[in-house]
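Removed from the display is one protein chain of the complex; every other protein chain stays in position.
Every chain is named by a letter (A, B and C) in the order it is written, and numbering of its residues begins at 1.
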Amino acid sequence: MVEDKILTISGIGKSFGGLTILKDISLEVEKGERIGIIGPNGAGKTTFFNLLVGDIKPTHGKIFHYNKNITKQPNYLRAQNGIARTFQKNNLLNELSVLENLLLVLQRRQGYGHKWFNRREEKQYPDLYLKAYELLETWGLSHRREVIVKSLSYGEQRQIEILLGIASDPSILLLDEPTAGMSQSETNYIVKLLYGLPRELTLMVIEHDLDVVFGLADRMVVLNDGEVLTVGEPDTVRKDERVNKIYIGTGDED
Amino acid sequence: MELIGAQLVNAVAYGLLLFIITCGLTLVFGILGVLNLAHGSFYMFSAYIAYSITETYTQSFWLALFVAPMVVGLIALVVEITLLRPTYHLGQLSQVLLTFGLAYIFNDIAPVIWGSDVLSIKVPSVLSGSVTIFEQKFPVYRFAVIGIGIAIAILLWMVQNKTKWGAIIRAGLSDKEMVSALGINIKLVFTSVFIIGGVLAAFGGVVAAPILGIYPSMEFQTLILALVVLVIGGLGSVAGTLVASLLVGIVETFSRFLAPEISMFLIFGLMAVILVLKPNGLLGKKVV
Amino acid sequence: MRKILMLISLVFVLAILSSCGNSAIESSLNSESESDESGDGDGQETIKVGAILPFSGVYASLGKDLLNGMKLYFDSIGWEVSGKKIELIEEDTEADPQVALRRIRKLMDQDNIDILTGPVSTAVAYAVRNDVDSNKLPFLVSHAGGNDLTRGKRSDYIWRSSFSSWQIGNSMGEWAYENVGDKMYIAAADYAFGREVSTAFKEAYIAAGGEIVGNVYPPLGNNDYASYLTTIGGEEADGVYSFFAGSDAVRFVQQFEQYGLDKDFTLVGSGWLVSENLRKSVGSAAEGILASTFWDYSLETEENQNFIKAYEKAYGTRPTIESLEGYDAASIMVEAIKELDGDVSDSDKVVEAISNVSFTSPRGPIKFDKETHQIIQNMYITKTLAVEDKTENKVIYKVEEVKDPGK
Partner (left out) sequence: MKTIVFKLVTVFVLLGLAPLVLSLFHLNLLSEILILAIFALSLNILVGFTGLVSLGHAAFFGIGAYTAGLVSLNLSNNLLVSMGASIIVSIITAAIIGAFCMRVSGFYFLMLTLAFSQMIYSFIYQSTNITGGSNGLSGIPNAVLSGFEFSNAVYVFYIVLLVFLATYAILGIIVKSPFGQVLIGIRENELRVKATGYNTSVYKYVAFVLAGAFGGLSGSLYTYFNGFIAPSDVYWTMSGNVLIMVLIGGSGTMLGPVLGAALFVILETVVSSYTDSWMLIVGSVFIIFVIFFPKGIVGIGQSLMRLAKKRKLKYDAKRKSKAA
């Protein structure tokens, strides 16, 4: 049934109390595929992500990662297995520095998370620090290394948010509105970074900026009222009347 | 059989007494998000003030029942305006700690004013008789406590469900930002609710004084018990507090009856078990 | 920066702590080799008496009464004995043994007191026992009644002028069998003292021929006795022996009456059930209670009447049993100092002198048992009567020269 699909979502749904947020979503994701997810506010996009990463459990349906049923797997295990996410609202360790934020992700990935009897410092973990410096260099954040996160600009924090997602070296990265609230130049910068990500990394992107997402995605999923409205190539979706209708109907501001 | 029936009456009376003492704490937590550790101090001050009124100035229990909550309400007002209002931005934990500090302070003020002797309030003559049920005499005052408890429960339910204030309060329980978005003066709501919490604590102090007595450090004993009830019921849920009060009343009364040596142990055990089974208390919403 | 902070704090701590006085090493070596710690020799002009009493917390009122009683006696002799001034240094124990230990170490090491007196809480007395013993500091216990202080934890330097739990409970046993009935129920607060007193009563009562039909031990500070009272109400007994004190006593006695138990049972207990400062709060419910005690306001001896008169004049309120304890402790210390002609430099001589003190106190003739270091005194049975709109205790029986067996 399941071949080498990296993610197989079969009929998942979620309701809170009497309210149904998502119903019967099914989707297969190929390795390396880039999927854009759009839909009006309240369509259930973030809930969908929360289900995939395991922050909430589905009311019904199943999720497979390769051939493994991960429906009941807790979120930290999914993260360990390579399903990483970014948050719609910046969700960082605000009182810590950029470097410390990054190191926390990297030390888990390199298996140092449980080490308790030596200080985490460059002398002890040269590889860890080297990797961190490398990443910061690539993302042009070296000069902000020691800055406390909360004193960064919003756009910079947004960059860190995405950087942390990538730093964990995931096989799938779920990006929840990566450019939300950013200026045009910042958006362009982020988009460039996203384009530059390695092709074998599977991406799922929720995005309001349709230009960004149509350029990036191989396939589009349109959600409306908790249901899949349509799935298809960006060009097809762009021309779909129903899609245009809901977008014109509601406006796309968040 | 009679014995069990009689113990049940004891349990209900004790449970409702706990409810009277605790409901103010619940209300304040539900709306302000402040776990008011000075709640016990309000309770204590009220009992002492009631003592002064009934023993020193007049003989009227009823006057005390009215005046003491007013005075304590005033104290609550001062506390809210001077201490809590300027510090809401510090976060909920800091506010708990502030009220904790207050409880320390109030603990030392009371003996300065009223001395450190054990005091008590006489029950008004109307309520001082006794009734025989289940072949056992019960003080009428216990039934009065049951009545008052039920009345307060109904009153709180009515306010919460039938009035505009209740709507605000219910909204406050679920979403503070929304309340301010509706253009309602949230500061006023907070102050009022804190005063009401203080008044309810004070009311509990007067009602409980003839049964539980007045003595130094009485507030900490009551506070701990109230916190247990609050947590079992679920933080912020008035209905939960009512259920929890009765549950604690029943468990404590019957454990005293059946296994007096471990009764102290059992109440905390009950709380631990309930929190493990239902981490948000019996009827509580999720609070972080 | 952290290093500097650390250094600063270190210096700060050391600076605060390093005041004058001889160093710890010297004093602790001294205490091992040399015998005498307290006092600075005969040349001193004042005799320092340290009092560790609770002035805050639940026992605060007891502590204040004890202090008032002591001061009353010292006032009466002008704070002077054998040409030496008496200096009283009070320390608050907060009824917390650890705090008490800290305070007593201050009294010993900083203030160099000559005699120690207090405390209210037995736990405090036990806590300080070893420090007192190893420092050879004469310690006159003026309230704490735990049996062990004059039994297993006996020390050459600790003498008790107040009472022991055994004296309180035992004195009621035989009398209750003869005058109340042959079946009793026991209700006592579940803490060491409550257990000790009720055990002493039980032994004496059974020895006299009585039968204990049941017992219940509510926790100390229990706030509602309804459940226990309903249980007791279902029992067949002539009386209920109870040990409660403070707010527990007020609640228990009041609720005992409210639940109608006073109609079927005689309430018997210790003097703290109906003590002077509680009876007003208890109200009419105290009427008819029989209690055993070593002093009562109603004692009609000349010594007692003088004491009461002086106390009421000084403080405008009736003395309590704790006031008497303080008064007596002060008298005993002064008598002992007199015998030594004011020279308290040798603690062995001080305790020797204390052991020889005997006089007629407001509570009756007292002397010390040189074996156990426990006071030998009369015990009284009182009955509480309604007088106008108040209640008064009345001594109805005297048990002479009650002596703790010491084991």
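Basically, a residue touches a chain if its C-beta (ideal position, glycine included) is under 8 Å from a C-beta of that chain, and two chains touch if they have at least 3 such contacts.
As the structure is a computational prediction, the values presented were derived from the model and not from experiment.
For the omitted chain, the shown partners it touches in the full complex are A, B, C. Screening B:94, B:128, B:161 or B:185 against the full complex identifies B:94 as the residue touching the chain left out. For the options A:31, A:57 or A:120, the residue in contact with the chain missing from this view is A:120. Listed residues B:107, B:120, B:191 or B:245: the one in touch with the omitted chain is B:107. Contact with the chain not shown here comes from a single listed residue; of A:15, A:59, A:80 or A:230, that residue is A:80.
The omitted chain makes contact with subunit B at the following residues, 35, 83, 86-87, 90, 92-94, 96-98, 100-105, 107-109, 112, 220, 224, 227-228, 230-231, 235, 261-262, 264-265, 268-269, 271-272, 275-276, 279-281, 287-288. Residue-level contact of subunit A with the missing chain is found at 53, 55, 74-77, 79-80, 84-85, 87, 91-96, 100, 103-105, 107-109, 112-121, 125, 164, 168.
Within the entire complex, the positions of subunit C that touch the omitted partner chain are 1-6, 8-10, 13-14, 16-25, 27-28, 31-32, 55-56, 60, 91-92, 94, 96-99, 101-103, 105-106, 108-110, 122-123, 126-127, 129-131, 146, 148, 152-153, 190-193, 195, 219-220.
Throughout what follows, only the chains that are shown with their structure count from here on.
Using mean Cα coordinates as chain centres, the one most removed from subunit C is A.
Computed centre separation for the pair subunit B/subunit C is 36 angstrom, with centres defined by C-alpha atoms.
Of all residues in subunit C, only 56-58, 60-61, 64, 190, 216-219, 221, 223-224, 226-228, 230-231, 233-234, 246-247, 249-251, 254-255, 258-260, 277-278, 281-283 touch subunit B in the complex they form.
Within the complex formed with subunit C, the subunit B residues making contact are 3, 6-7, 10-11, 13-14, 17, 108, 111, 115-120, 122, 130, 136-139, 141-142, 211-218, 221-222, 225, 252-254, 256-257, 260-261, 263-264.
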